[in-house]
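With one protein chain removed, the remaining protein chains of the complex are shown where they sit.
A, B and C label the chains in the order they appear, each numbered from 1.
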C-alpha cells in the first residue's frame, strides 16, 4: 500500500468525492489561489496547507471557489449552499478563525435541522487546521474542538493519522449533518499506509491503537503518537496499556472507553486543549458517571495549561503535553491503585 | 434591608461604580436607546432588559454609548478602550450573540495580557443575558458559559440571585481581567434582600446555600433554585444535602466542592447547558481526579439534552433540567451508595 | 396562496394584482390578529410584527418561482406569506404546535418552508445574507436563472456579516438580491443614528453592485425595482440591492412602549404609508373595483380565523420530539 502524508490523504478524499458527487463544492481563502494575480497562474496555492491542490484544474472555478477574507460569509455561504442542495466543504484555514465566523457555525448550520423541524439537513464539512508546536503564536495555535463538540447539531472529527483522516473525510463528505473536521498542523506531513481507493470510517467508532492490561489511555490527534511513545517507554517496566483514539469526539465512542476501563480500572486522558470544559474533562466525567465502579484510581488528565499558547520555543514546548507527562500520569495511576 | 430584583441589583452596581470611577463606560445596543428617534426621548430604553436604566441621564452620552448592531465592533471597541485606559462594560444583549463577536472576546481581550507579556491588562466586563425558559427559540436561549470558561484569560461569572449579582458585578468592574458576566433572563425579576451600598464578592468563592450530610449538590444560576426545591422535597425522606453555588466558574472554587464531597461522598451537578464539555462535566472530572477517594457512588450530572433549545412550551419545559430530575439524581446517588 | 413552478414575467395582469393584494392583505390581517392573540398570552415567546411593510415582501416576491430562494429575518411572517407558505402551518408554528411548519421547534423567528424556496427566518440580525449568498452560488451553478434574496432591516445593514456577504456576492457574481427594509428603527434606535452614512443604497453601490432606493409603501414601486433587479440577476450580471423605505405599525416586538417614537408618528403613517390604502387607490386604473378588494378582504379574514382556531386546537409536540431531528447520542 502506498505511503501517504495526512495532507495527501485528505486531498485524495476530496478528489474522490468531487469526482463522484457533482454537488460537492469547495470554498475558502486561497483554496486555489492566484485569482487576481499578475502571473496568470490560476492554481497559485491549492490551499495554504496544500490540502485542496489539484481541485481547481480538475473541477473548475464554479466548484472550487476562492473567496475574500470573510470567514462569516464563507461559513454562511456554505450553510446556504447546503440548504439549496449542494454539499460544500468550507476551509476555515486556522481553527482559531472560528472567532470571526462562529455564528454561522453554531447558531446557523448546527441548528437548522432541529430548528426547522427536520425539514432540511445541512451537509457542510468545515475544515479547520489546529494545534500548537509550530510557534505560530496565541491566535494561530489553538485546538478549539471542545468548544464545537459542546454544540448540539455538530459532528466533530479529530483524526490522528493519514489513514483515518482519509476515511473519516469521505464519511464526512457523505454525512448529512455539519461536520467540523479538525486537522492538526503537525500531522500534515506525517505518513502512513493509505489505500488509493474509496473507503470510509464510521463516526463514533474509536480505534484501539494499542492493547494492554493495566491502564486505559485515551488520546486525540497529535497526542496519539505522544501516548504511543509514553506507552513504549513503560513496556520495560511491564506496564501495558490500551490506547484508544476516539477519532471523532462528537459522536464519541464512550462504550469502547468504558469497556477498556472495565478491564484496566485505570484511565489517563491526553488532550492538547487547555483543561477547562475540555474533551479530557468530558470523557473523565462520563467515566466517573458510567464507569465509576470499574475505577481503581483517580482519573488523570494530561492537558495544556489554562493559558494562551505562548510563542517562544521553550514556552510552547512546555505548553504542549509531552510523552513524558503522559508517561508520568500512567505511572501515577498505577501507583495510586497499587 | 431592601428587597431588590436581580435587574435592579445589577443596575445598582453600575450606578455605584460609574459614580466612583470615571473610567467606567457602558456601550452596546440600546443601552440608553432613543438615539435617532423621533420623540426626542434620549433614554427610550435603558437596555433591552432594563439593566442600564438611568445611566445616560446621570453620566451622559460620552460614557453611556449606544451603538449600531455590530457586536464585533462593540466587543473590539471595549477591548481597545480598555487598552487605552478606560474600563468598559459592554452589553452583548443575548449571550447567543457571542457567535458574531467571539473573536474579540476569545482571541483579543482574553489573550492581550498574556500575549503582550503582562505589559497590559484588559479590564472589560461583558454582560450576557442567557438561558432558556421564555420560549425565545434556539438562537436566544443558550447558556454558553462553558464555551467561555474554556478560554484561558477570561473570568466567568454566573450569579444565581440578586445579592450575589450586585457584589459580583462590583468585583467584576474592579477586576483587571476581562470578565464574562452571565445573567439568566429568568432571574432578572427575582428578588431578595440587597443592601443599597457598595459591597463586593470575591471571585472563586462558592456560596454554601444549604448544608447537609448525604449528598453534595452543585448548581449554577437558575439551577440553584431548582436544586433548593429538589432538596426541600427530599427532607421528608431524611436526605439532606450541601448545596454549593460556585457563583464564578472561572475561577472555580473547587476546594469547597472537594471538601463537601469528602463529607458526603456523593456528588450531583445541575447545569442548564447541554452535557458535552460543560461545566457539569468539568466539575465532575476535577472531582474524579482530585476527590476520587471520597466518592461512594458514580457522579450524576443533570443537564439539558444534547439538542438545540426548542421553541414550543412543552418541549422547552422538557429541555430545561427540572427540580424533579435533580431530585431523582440525588435519590439515585443515595441508592447507588446504599 | 401557492408558489409558482416558474417565474412570471410580462405585465402585471389583473389576476396577478389581485393575487398580490391578497398576499398583502393576508400579511396585514395575520399580523393584526397576532397582535390581538398575543395579548391573551396564548402565544409563546416574543414576536415581531410585519404590519406596515407588506408591499416590500409582496413586491419582491410577486414574480418569483419556487426555485428562487428567500432568506428572512426575525420579522419574517410577511416574507413567508409572500413566498407562499401555508398560513395554517405558520400559525401552528407560532403557537408551537406539533404540525407547525417546523413541528413547533422553531417558532415565530424560525419559520422555514423548503418546498416553497423559503430557506428560513433568522433570529440573528445579519445571519441571513451570507446564507442567501450561498444559495445564490447554487443558483449560479445550476444556471437556470434562479435567484436568491436576502431580506434585512436598516439595523442589519450595520452588521459585518452583511457587508461580507455583499462583497462575496460581487466577487463571485452570483444572483443575490439584498433587500433592505428601512423602517427607520432597529429596536429603539433610529436608522438616522446607527447607519452612519444614513444611506444603505450608497453603501451597497460602493461594494460594486447596482443599488436602488424605492418607496416601500408602494407595491408598484417595489415591484418595478424588483423587476430591474431580477433582469440584472437572471442575466448573470451579479448581485443587486434594493433599499425600501417603509415603516412598522407596531413596536419592535410586542410589548415595546415605543418611547423613541413621536406621539403621532404611527397614526400619521397609518394614513400616509399604508400600502393597502395606496394599492386600493391605484387599483381602479388596473380594472380592479372596490368590490373585488372587499371580497378578497372577507376571504382573508375567514382564512386567518380558521388558521387561528386550528392552531389553538392543534396538539403540542410530544415530549419525545425533544430528541428527534438532531444527532444526540454520545
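The rule is simple: contacts are C-beta pairs under 8 Å (C-beta built on N, C-alpha and C of every residue); 3 or more make two chains touch, one makes a residue touch a chain.
Since the structure is predicted, the reported quantities are computational estimates derived from the model, not experimental observations.
Q: Tell me the shown chains the invisible chain touches, ordered by label.
A: If we consider the entire complex, the absent chain touches A, B, C.
Q: For the chain not shown, which residue from B:44, B:77 or B:239 touches it across the whole complex?
A: Of these options, the touching residue for the absent chain is B:77.
Q: From the listed residues C:73, C:159, C:183 or C:225, report the one that touches the chain absent from this view.
A: C:159
Q: Give the residue, chosen from C:115, C:197, C:272 or C:329, that touches the chain omitted from the document.
A: Among C:115, C:197, C:272 or C:329, only C:197 touches the chain that is not shown.
Q: From the listed residues A:66, A:91 or A:327, report the one that touches the chain absent from this view.
A: Here the residue in touch with the unshown chain is A:66.
Q: Any idea which of A:37, A:60 or A:189 touches the chain not displayed?
A: Checking each option in A:37, A:60 or A:189, the one touching the absent chain turns out to be A:37.
Q: Mind pulling the chain C residues that touch the left-out chain?
A: 158-164, 166-171, 193-199, 202-203, 205-209
Q: Can you list where chain A touches the absent chain?
A: Considering the whole complex, chain A reaches the absent chain at 29-30, 33-41, 44-45, 48, 66-73, 96-97, 99-100, 134-140, 275-276, 305-308, 310-316, 318-319.
Q: Need a quick check: the contact residues on chain B for the chain that isn't drawn.
A: Output for chain B: 25, 27, 62-63, 65, 67-68, 70, 72-86, 88, 103-104, 107-108, 112-120, 152-153, 155, 177, 204, 250-252, 254.
Basically, only the chains that are shown with their structure count from here on.
Q: On a CA-centroid basis, which chain has its centre farthest from chain C's?
A: Of all chains, A has its centre farthest from that of chain C.
Q: Between chain B and chain C, what's the gap in Å when you average each chain's C-alpha atoms?
A: 36
Q: Just how far, in Å, is the C-alpha centre of chain B from the one of chain A?
A: 30
Q: Taking each chain's centre as the mean position of its Cα atoms, how many Å separate chain A from chain C?
A: Measuring from centre to centre gives 40 Å for this pair.
Q: By residue number and range, which residues of chain C touch two or more other chains?
A: In chain C, residues 102, 104-106, 110, 122, 124, 127, 160-161, 326, 328, 330 touch at least two other chains, as defined above.
Q: At which residue positions does chain A touch at least two other chains?
A: Where chain A meets two or more other chains at a single residue, that happens at 72, 103-104, 107, 114-115, 152-153, 250.
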